[in-house]
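All protein chains of the complex are present and in place, except for one that has been dropped.
Per-chain residue numbering starts at 1, and chain names A and B are given in the order in which the chains are listed.
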Amino acid sequence: MSAAVIFPPDQAPTTARNPSLATIAWRALTRKSGRIIGVLILLFFISMAIFGPMLYPKQLPINGANLYAPPSWAHPLGTDFEGTGVLAEIVTGSRYVLSAAALAALFTIAVGTFMGIVSGYFLGLTDNIIMRITDFILTIPGFPLLIVLSTIWSFGSPIAMGVVLGLTGWGGLARAVRSQTLSLRERGFIEAARGLGLSNGHIIGREILPNIAPYIAMNLLLSVTGAIYAEVGLFFLGVIPFQANNWGVMLNLAFGNGAMYTPQSLLYMISPMACIMLVTFGIVLTLDALDEILNPRLREG
Amino acid sequence: MKSLIPRLIRRLFGGIIMILAVASFTFFLIHLIPGNPALSKLTSLEMSGVQPRQAELEVSAIYGFLPHQPLYIQYLQYIWQLLHLNLGKSIMYAGISVSHLLLLALPWTVFTVTAGIIVSFVVGILAGVLIAVYRDRWFGNGITLFSTFLHGIPQLIMALLLAYLLTTIWPIFPYGSPYKASMTPGFTLPFIGSLIFHAILPVAAYAISSYGGWALTMKSSVVSVLGDDFILASELRGLKPRIRIGYIARNAILPLFTTLTLSIGFMFGGSVFIEQIFDYRGLGYMLITATTNLDYPLMAGAFLIITTAVIVANILADFLYTAIDPRIRVQ
Partner (left out) sequence: MGSVAVEPAQASALDRDVACRVRGLTVTYKVDNRELSALRDVDLDIRQGQITAVIGESGSGKSTLALALMNAVSKPGRIAAGKVTYRDLGEVTAMDSERLRRARGRSLSMVFQASQNSLNPLTRVGAQLLDLARSHDMRDPRAVLREAAALAERMSLDADRVLTSYQHQLSGGMRQRVGIIFGLVLKPQVLLLDEPTTALDVLSQSSVLEIVRSIQRERQLTTVLITHDMGVVAELADRVVVLYAGRVVEEAPTTELIRHPRHPYTRALIQAIPRLTGDPSLARPLEGQPPSLAAIPTTGCVFRGRCPHRMEVCETSTPGISQVSDTDHRYACHWEGAAND
């Protein structure tokens, strides 16, 4: 049984038959030049994270005679307080940052979607309990919570980091997914499916999930930006022991080693921040395109 | 006004439950810390020859409970101490009570966060109105773009950028302390002036990283209010522009209060970065320093106070909202 049995075709926001998704995606991307740039930025950083670290030795060399050097062929972004190339640090650090952020986004989405759908679908006591927990999670400021959690859980590895960020960051999404589920309920979707004798699992998995999938996809990307800020922030604060280099560690070391006080460290200070902002920028621009691809109403306009 | 008091009581009650939940969380957190710091402290005291009774007193003074007793007794002891506003004793600032340390830290955070919220709220509302008024022109689009961009920059980066660019690259503002080191604190004009001057960057870091959210919400709110029937009616009734602007402003600002709650938590959360970067000895600074120095009582206390501050601020925001919107106040 397909979703189309219950939802009239024009209401089911799952992939449209004509024209093909690729065509729609291409049209949406090329409508505004910024969107292409956004996707290119993301592709650039993703390939940097995948292939970049292969270009450098595992232990980046230090050079006491070449501190805070200006840009050169060997070090296009100059060097840091130990004489290590800033570009090398950026490239080798990107893998941790992006993989942890991607994992965190996945966990956030999984927990948030589950909680939201269950809450909005079953209502009653279940809803009440989940919403209370959600309120609680949303009220407690995120960074302080992560900081105290760092004392009992070492989240140095990308997976551990992703799990923690996922477990603490799902509140907003759960609330939003719940209201989406409720609106499906109000439009009579759930009653209609129940009337056909479908099981709860089927209704949630086959009817509700596909209908809120576009929304979740958008949030997946959005969560990546939040996760990047969170992990970089935690490393900056130095509450997590770090094994490998990453952008947050760079900022921590820069701050801790007095780079703040010298104008010579400009590139060293700015580079990791610029990367974080560039990734965010790329995500926002891509989201704009994704919004149009996934939201049929925008496409017409 | 009838439903105001029950609402107040309900909110306060909810707040107390929340604070209690956070306190329970910190209690169990300390027990989950690898190596059970309270128990090992007790053991090490006894090993070093301190009288068992004396050692117990000391550990109990630090952590608020006695680690070798049954868990529920420890929990009750801990909560009982909390009810007496006793958060234990700091380890790194040996012998000083946590509540004393946090009482000293609280004003710094409240001062900068409150200033940050007010500045971002006011700037955000003004920017939102400008965007709404000039929404189809380059001026409005420009502000929108600018606000969206700044909105995307996290507090950490904003604070680092401001600090680095405006104190080191272009040394316009002072850096590294909340007031000029040579000054004696007191209610003197130069001291207060110095405080404000030093606070500009941290407050700006709070404000810039969150005004964009207000601006965008305000814009859509103004646009929607401008389309409301009663605004057309007020024009057709020939109300004076001043009165009409008042009608629009009050109705448009209202929806912002629902986002204020999230923003308050966000601001207090950001204090860990901004106080670290600008060297403000506030709650966020205490939390970080305590965590990195394994001063668990201070860490737990700081976390509890930050959360409590957020909860109290949320209740205040809720009352502000109730005061403006008669639909909640009067049934």
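Assume a residue touches a chain if its C-beta (ideal position, glycine included) is under 8 Å from a C-beta of that chain, and two chains touch if they have at least 3 such contacts.
Note that the structure is a prediction, hence the values are computed from the model and not measured.
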Chains shown that the absent chain touches, full complex: B
Residue touching the undisplayed chain, where the options are B:79, B:200, B:294 or B:324: B:324
From B:177, B:234, B:259 or B:308, residue that would touch the chain that is not displayed: B:234
Interface with the undisplayed chain - residues on subunit B: 228-230, 232-241, 243, 247, 250-251, 254, 324-327, 330
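In the analysis below, only the chains that are shown with their structure count from here on.
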Inter-centroid spacing, subunit B versus subunit A (mean Cα positions, whole Å): 25
Complex contacts: residues of subunit B adjacent to subunit A: 18, 21-22, 26, 29, 32-34, 148-149, 152-154, 156-157, 160-161, 163-164, 167-169, 175, 261-262, 265-266, 268-270, 272-273, 276-277, 284, 287-288, 291-292, 294, 296, 299-300, 302-303, 306-307, 310-311, 314
Subunit A residues touching subunit B - in the complex, by the definition given at the top: 136, 138-145, 147-152, 172, 225, 229, 232-233, 236-239, 251, 255, 260-263, 266, 269-270, 273, 276-277, 280-281, 284
